[in-house]
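In this view, the complex is presented without one of its protein chains, the others remaining in place.
Chain nomenclature is as follows: A, B and C, assigned in order of appearance, with residue numbering initiated at 1 for each chain independently.
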């Protein structure tokens, strides 16, 4: 039994390496990466039961190399409107989904509340996301709310085949498997939207590829589409560009920038994942270490708070004087990178900028210095500058390279400068739950909004919905909200049910 | 020498008691209070040299009860265009101003930068604020930037007579003294605006009384007025009401809600002043105490962080689910007040709401429980409900009352439910410096804005100016900002000099 | 009413100035100072009711300059065996004692438990301590436990006359008043011990003067004395010297070094009082300030933790490599003072050493640097070196001096280098309660110990008693201790009632 668990780990790590690879390739192709800050994460690896491990190993050891596109499969109800690796793995996938359900109480609460009215009745949603147990809980929730769904994967490596099988078995037309080719990728998307007798009226996208495909191939579909919900930084960026260019022809909801999601994905999540990522890769001790954190936004704030709490001495670099002043008041020396580069034990980038750590900086670091990136892409550390003949690279562990200078100095580079927390730690299900709930509510809002509330523009989630997402997650902490009395609500000029803050409120 | 210092303390405390009293009276009169969150503070008491103490005692022991309005005074240059308590106190006031200058490097830097160009050249500013050494540094900075200024006090008790004298001696027409009557108050304001051959073109207000007076008496003046800069919550509220009613006839700048000011006045300042206020009044030990903090906005966040750090066990109540979820993630049990009211040692309100702590709550508190308010007004604790015959009030120290139940139970009520940090602690000069700098920059912006940039509306300080205020305060911390390279600025799509963040950024 | 409160403050501050003065004089006389780390504190000022304020002012305004030694006073029961300022103040003192009783639940619990057996029955205790409301609670507890007590003051300024009167009224022979002369001091002590028909069998001392007096004048008394309980660092030092010299002729209990007392007096108390002392004297903001703390013992650890939590950047100096390594692991840069002296905003000494901050250091500090001492005496900062003609001293507040260099640089010196927390903050009653309880238990232990358990040596409080003191204070925090099962006690080889740790355990 133990052996299987181990195999599972190998399997999981492989997924990641491949995804990272995929990521890189796309960057090379100058196309925007589709992996946002935490869209995938090791949550995929959270498949965590023996039976699943078995499933995993079964899959791996499978000699069946036939492309799913070439297979004829039907689910137990006789439907063949899907394309997955192996419909027989459905049972294993169902187990995974059931476990995820336990950790996503907000979506389950939504299902319960929707037993009477079906707020998505009549909705025809086409979705393109990572296909994991958590996504499955979202898809089945949308179904329970009344929607019809068709789904493809937003990444060629990130599908859990067993989960896809389980969804297909339950009647959701899913087109996705692990290890798609580029051609497969677009074929799957096309199979979702190009259906006789069915036309989507809502889009749920993660990265913008689905949206892009419809724009390119079926622009007329937008006549019936009520809105787009987009989660990733990249996808949102594309939507704003469309909007700027006057080409956005339906309302779109930017769920990436909702308060709840931002605070959880960045501040709270990074506060934990920076420690986790560093420990899993280097087994280092934090106490007494000197660390420089580049950037004091939400991610930087989380990293700094965690490391300070663990006894590290933290320096901060910033370009924005307001964030800089916050760093000062929070007890961090604000420096330029050059001032401390010779003395620090760890360098962490969280800027979203490029070439924050240059070859010159790397040349000046001391022996054993650890360098990693928590920002939004792999541009922050100039890793390319290290690919020169006089430097030797030594892979000492998965995600850990020693780069060795001619004089023997070693720099420890993590995840080749890609996102540390995406590559080397995990995203808690709790955070995934917040995102999925936000997506569901955004779909409900756009679908049910009265004519004219939303124009052909990109919108943030209404604050009241943001508050609702938060409220659905409070029971997890056994947290008891206070209600305003009528008198108090009147005094404050607020509705008792919110929204409770002006739009510019900073939390 | 020591005795003088002591007298000075007495003097200072008296000021506060009187200000508080004034505050209450105005509330009773149903007029909005003019004292914002931290407008006055004990900074007045920061006058801190022997000579000043002498001045203070001199003033106090003065038998001169003639009203300043009835006196004929001239400064050393022969001007009589002012009305202060005693022009002879100018020298003492100058000492105070010089000490304050050392602690307000940002304004001094502004003066330096303005040696060449005079951005306020031609500006005629009428001001109405507390008149303290810090304000004097602001007024003289405005002068150095090219402005003509006339000034009155925004509070009948908050003028430091020596500082007013020093300003008058330096040629600033100041009309203000400590202990004005209501009639004096309006007379002083009128003397600032109703001048032959001089008409203001800018207003700097704190509380809105000056603005109100001009609206009422000299509405035509607004034709020449380029803008209003308002600092207080109350004054801003009045401006928004005017704007809503379509009666605002010039642009107004709300400097109260600038990022820098908000974070310093609330989060960072309260983090320190909650401890200070509790210690100075009760000498209590924080370690192991159970505390409930009502409200988890910026003020509540500051209070909670400080008390947790000192070893208290902190519970939080909230009405907003987003703030509630933040409290959870920051490690505080989210409860309803009723759940913990019997067990806590301290109750702190930070909601801005009314009747958060009711008589019923007070009845259930345990013996010795301390109750205080850090929110924006004295409505949060229902103090009035304690003024019943069966309860005995015992004043045990300045700002500390024991309210005694028939069974002997004592509740320790601080500052009669008014702002603890206004009443019982201090506002660091550093925070005053941020506010004064923000006011100066807002005046410069409004005065120099090209026609049409600002309409007849209430504006937030442009982010770039907010950032500039922050940058002027970084040298205090020997903090070194990083500059973007051209390449990085291009990559981020930012100007190298800012602004660095979108407007919705939450910091 | 307010005015009285203010007068009370003046009165309190005067006490302190005088005590400090007394302190210095004694140092000059090369006699060990009798004021330990926190023996007195502003707890004296915690007398906090209106009536007490009245009492205080009454006392002050009293024209009665007759020496108490020359007065004939009797209490209401007709006894004249005491000597206090004014027996008529007893009622006010009783109020103070009653309030203190509420805050010293451990002693009250001891009284309750002793209702049946009287563990001090037959004990004749002569005591010499500060005479405050808290001491009165201790003395009356000893009485309730069966002891006869006679009491003098250990400091010529620290007696609260009203409390002394209340004790005398209740029948305790007290000889003490505020403002004794040196001659009065020893006369009072003598009146306690030199009584016809009464000979002490226990000594409770604070500073060693009482012990010294008996050694010198009545050495034969030691034949009947069962033991000495000594609280102060100085007194303990004297006892160890006696012991070393072979002259200690009874067992002595060093209660200064008990675990509970040490942790509370040093780590936990200083964690709070460093903030309090700095705020009350300078109103400074902690956030972003650079601070160097000299010494990382318990006091230094407390100071560093508090300032770090408030957002200061803290550097540490140490001579002991183990404490130094602790500082590193706790996240502080370990430096030599010279490395940071030019850049820090605050210098705090906590070493117990002398000349830690020299004139050379002071010369190099930056303008506005604050210098203060939290260590055990006023030797840590070389204040004497600042008394040179080229430097100007300016007293800007009570306990705050500006020392001004010829170039205008100002150093802010607090409490003239004496203990900041003794001079400028308070000692919570909770800490006083722990000390008093420890003293009571030490007396019980020594008095009841079987022949031979204690030899003529200095002992630490038995760990079991130390644990008992702690357990008596747990109810204050509503803390629930777990009890060992028989099986568990056997497994651990422990008695179910403790002691729970080996003697070398470090907590």
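We take it that a contact is a pair of C-beta atoms (placed from the backbone, for glycine too) under 8 Å apart; a residue touches a chain by one contact, two chains touch by 3 or more.
What you are looking at is a predicted structure, and each value in this text was computed from that prediction instead of being measured.
*Asks:* Sort through B:254, B:312, B:399 or B:438 and give me the one touching the missing partner chain.
*Replies:* B:312
*Asks:* From the listed residues C:260, C:349 or C:423, report the one that touches the chain absent from this view.
*Replies:* Hidden-chain contact among the options goes to C:260.
*Asks:* Check the options B:332, B:477 or B:500 and report the residue that touches the missing chain.
*Replies:* Only one listed residue reaches the unshown chain, and that is B:332.
*Asks:* Pick out which of C:328, C:370 or C:412 touches the chain that's been left out of the picture.
*Replies:* Missing-chain contact among the listed residues: C:328.
*Asks:* State which residues belonging to chain C touch the missing partner chain.
*Replies:* Residue positions of chain C that touch the missing chain: 257, 259-260, 262-264, 268, 317-329, 333-337, 339, 352-356, 379, 460, 466-468, 470-471, 473-474, 477, 479-485, 487-488, 491-492, 498, 500-501, 503-504, 506-507.
*Asks:* Touching the hidden chain in the full complex, which residues of chain B are there? Just list them.
*Replies:* These residues of chain B touch the chain that is not shown: 287-288, 308, 310-313, 328-333.
*Asks:* Residue-wise, where is chain A in contact with the chain that is not depicted?
*Replies:* Per the touch rule, chain A residues meeting the hidden chain are 1-2, 5-6, 8-10, 13-14, 17, 42, 46, 48-50, 102, 268-269, 271-272, 275-276, 279-280, 283-288, 290, 306, 309-311, 343, 367-368, 394-398, 400, 402, 425-426, 428-431, 476-479.
Convention: only the chains that are shown with their structure count from here on.
*Asks:* Suppose you list every residue number at the chain B-chain C interface; are over half of them used by both chains (same) or under half (different)?
*Replies:* Same: most residue numbers at the chain B-chain C interface appear in both copies.
*Asks:* Report, in whole Å, the distance between the mean C-alpha point of chain A and the mean C-alpha point of chain C.
*Replies:* Centres of chain A and chain C (C-alpha means) sit 58 Å apart.
*Asks:* Roughly how far is chain B from chain C, going centre to centre by Cα mean, in whole Å?
*Replies:* Centres of chain B and chain C (C-alpha means) sit 39 Å apart.
*Asks:* Among the residues of chain C, which ones contact at least 2 other chains?
*Replies:* Touching at least two other chains: 287-288, 310-311.
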